[in-house]
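Just passing along the structure, written as structure tokens.
Note that one protein chain of the assembly has been removed; the remaining protein chains are unaltered in position.
So that you can tell them apart, the chains are marked A, B and C in the order they are listed, and the count of residues begins at 1 in each.
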Amino acid sequence: MNRIDQKFKGDKKLLSIYFSAGYPNLEDTVPVLKKLQVAGVDMVEIGLPFSDPLADGPTIQESSTQALRNGMNTEKLFSQLDGIRKEIEIPLVLMGYFNPMMQYGIEKFCQRCESIGIDGLIIPDLPVDVYHEHYKTLFDQHGLYNMFLITPQTSDKRIRYIDQVSNGFIYMVSSASVTGAKNTFGKTQTDYFQRIQKMELNTPTVVGFGISNAETYQAATKESRGAIIGSAFIKFLKEKGVENIPEFIQSIRD
Amino acid sequence: MNRIDQKFKGDKKLLSIYFSAGYPNLEDTVPVLKKLQVAGVDMVEIGLPFSDPLADGPTIQESSTQALRNGMNTEKLFSQLDGIRKEIEIPLVLMGYFNPMMQYGIEKFCQRCESIGIDGLIIPDLPVDVYHEHYKTLFDQHGLYNMFLITPQTSDKRIRYIDQVSNGFIYMVSSASVTGAKNTFGKTQTDYFQRIQKMELNTPTVVGFGISNAETYQAATKESRGAIIGSAFIKFLKEKGVENIPEFIQSIRD
Amino acid sequence: MNYNVDEKGYYGDFGGAYIPEMLYPNVEELRQNYLSITADPDFKKQFDELLKVYVGRPTPLYFAKRLSEKYNTRIYLKREDLCHTGAHKVNNTIGQILLAQRLGKKRIIAETGAGQHGVATATVCALMGIECIVYMGELDIKRQAPNVARMKMLGAEVRPAQSGSKTLKDATNEAIRDWINNPVDTHYIIGSVVGPHPYPDMVARFQAVISEETKWQLEETEGRNYPDHVIACVGGGSNAAGLYYHYLNDERVNIITVEAAGKGIDSGESAATSALGKEVIIHGSKTLLMQTPDGQITEPYSISAGLDYPGVGPMHAHLFRSQRAEFISIPDQEAMDWGLTLSQMEGIIPAIETAHAFAALDARKFGPEEVVVFNCSGRGDKDLDTYIDYFKL
Partner (left out) sequence: MNYNVDEKGYYGDFGGAYIPEMLYPNVEELRQNYLSITADPDFKKQFDELLKVYVGRPTPLYFAKRLSEKYNTRIYLKREDLCHTGAHKVNNTIGQILLAQRLGKKRIIAETGAGQHGVATATVCALMGIECIVYMGELDIKRQAPNVARMKMLGAEVRPAQSGSKTLKDATNEAIRDWINNPVDTHYIIGSVVGPHPYPDMVARFQAVISEETKWQLEETEGRNYPDHVIACVGGGSNAAGLYYHYLNDERVNIITVEAAGKGIDSGESAATSALGKEVIIHGSKTLLMQTPDGQITEPYSISAGLDYPGVGPMHAHLFRSQRAEFISIPDQEAMDWGLTLSQMEGIIPAIETAHAFAALDARKFGPEEVVVFNCSGRGDKDLDTYIDYFKL
């Protein structure tokens, strides 16, 4: 059974962390993963940096640019992750834009993911329809899940379609916006969370974008199975360094 | 009899000098006149300076601008010339553009000229036809001659017309060009001088524009009754001053 | 009353050809030929064709919706700003270059202030492969660098006028001097309805295409071929002459002419010819011009280089004197503000010259059913530096 599915068994609210591979320093990828596992996060999204991350806000953009400058690239990330399953047990999701994957060769990309023990992918600019038609079979062959985003603007009909194609979880974008930390959620967000809740989807939902502290984490997980923190974590990483990661995780969970 | 006509009696080749009133210094107008008479020139054109002397080359333009800066204007010139006939006997011609005269009032302008003892006018931008129709009667009443220009491009027909309207002399522009000193005349010029000579006009002709030294003076007066020097004289005046005027005149006549 | 030129080249008291004899053959050659040449079907065909395929005519008559709503009247813009090279000036240079060719001329000279006429002249010379020399005041060369560059790109020689105040007036003097010195092979393309007869009439006829088009365009949109008001800015007066031409003797059409008041009519720094001008002879014709009591020509001032001319052409002097046209003087500041207003309300950045004309909307009231046609004489690209400086953009 895919590690992601295992995680979603039971009722526990999950905390997932996003960070850019090779940030703050090229060789920080694995140390960050280890710290996160130790600190008790449930899942990690490892960002494969891209020159033009158009769905991301300034914080992730910057970390992405820095990672590229540090020398991060697809092959480098795979080599860093080779053997990672000896040490890391939590689900690992690669999150990146489609172009670098396409250039690497999708099939080869999937093979490498499988051999490393990656559980799934989030590819913001690969629409569900294209995935469904062209890539799902391949991903399935390699035991890779592909997670899709939905937003407050996504129609019920489309959400049902995504629910049907999805495995793992559905990534609920908190508001129609690029990534970036916010301090609270407004009524629009909570209405939206409730609306989705009421749809009783097959796939569990996880909220992402705009989660930065215990308050937003609480709000987000009230009507969903978990939350993903990106920008707020990266800011912390930049200021406090890899060593202090547990401090951040604690501040969210307390 | 007008002093100009008197001068043209006989066969003597005449030398006429042009200078800008109020140049090099505002009060130089009368001293220059006196020096010129003493040095033996036959006639003088006194330039009434204008802001936009479009028929003049750079030398006369500059002296004109300088004179204006010195404070020269129509009334000032008349007041400088008041009583001049006590000292100066040679013909005096005012040369200027039509606008300042018009602003002064043409009739008043003619009266002042008459009372001072001016013999004639040269107004480059008052065409012969307009003069003939509108101003000739007035000029005649005040005993003022008006002299016209002809150029190598002027048709025989028009020269005959000008000859008919003219009194005093016809101002033969040596070449179709603005004023300015040249060193020699070419074949075009001499052909032109000869052509006019052969027309046997009623009015005597005087050559102007481009006469700068004994050689061009000789050439110009070979087929005409005289020559007018402007730019070359002004350059001399600027360099050597009023005192040395006789030196310049001698250099031309020798 | 007839507001066209008479046989002798006069508009009422104004006009004529007050030229030195040295220019007589050139000007006379033009005078004798300009009507017959321009009436020749072959000439007309070539002129019309070039206006169409090269200049981009007809220029649209654009109904300015938002402006009309705001001022509660019916405002049209005659879009000369869309002409090749950016202003109405090229209508005239196309006409004159064709004329010059037919007169066998091999060399073109022109004067320019803001550089628009210089560019328009350099353009038609490039088009025909004819040598082109443009005189431009040394000061203007510095102020209007982009247009100087355009002329050079087009292969013209730009000669600095270093005399006098080193601006348009002096460039004109230099061009005339050049013509005097080159009487046989050279044609002088004057850029506005100024200079000795036949220039004012000739230039007005070439620009008359503006009102010729306006007539049928209004017929299409308003069902009548005349407006209630025509409004134009006036430097020398060529764009105004073009817009008024076919309406000059049509008394149903009110004429409003806008001149530049610079820093204010009484500031000593303006180009408000009607308010300050006197009858004058300059650059070959009798007209209204700013001058000293002594008859020396005064340096004008306007923030707009194209209106920075001390006089108006004789047609406009006559329209003013006879009260056929109403004259309004607009200071720099109002004109600049109108540059911004037109940009933001209609998406058209006008030349600063052009912007002056629109200030008539504040100076005058127009009825809701009245049709008001503005000549949008040129675009503001050439004026960007001035706008940037002025509005701190």
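Here are some notes:
Operating definition for what follows: contacts are C-beta pairs under 8 Å (C-beta built on N, C-alpha and C of every residue); 3 or more make two chains touch, one makes a residue touch a chain.
Note that the coordinates shown come from a computational prediction; the quantities given were computed from them, not determined experimentally.
Of the chains on view, those touched by the hidden chain across the whole complex are A, C.
Note that of A:94, A:121, A:173 or A:206, the residue touching the chain absent from this view is A:173. Of the candidate positions C:35, C:363 or C:384, contact with the hidden chain is made by C:384. Looking at chain C, the residues touching the absent chain are 52-54, 56, 59-63, 66, 79, 81-84, 86, 122-127, 129, 145-146, 148-150, 152-155, 339-340, 343-349, 380-381, 384, 387-388, 391, 393. Hidden from this view is one chain, which touches chain A at 50-58, 61-62, 65, 68, 73-75, 97-104, 124-128, 130, 148-151, 153-155, 158, 173, 176-178.
In the analysis below, only the chains that are shown with their structure count from here on.
The touch graph of these protein chains has some other shape, matching none of line, ring, star or complete.
Between chain A and chain B the centroid-to-centroid distance comes to 97 Å (mean Cα coordinates, whole Å). Between chain A and chain C, the centres computed from C-alpha atoms are 67 Å apart.
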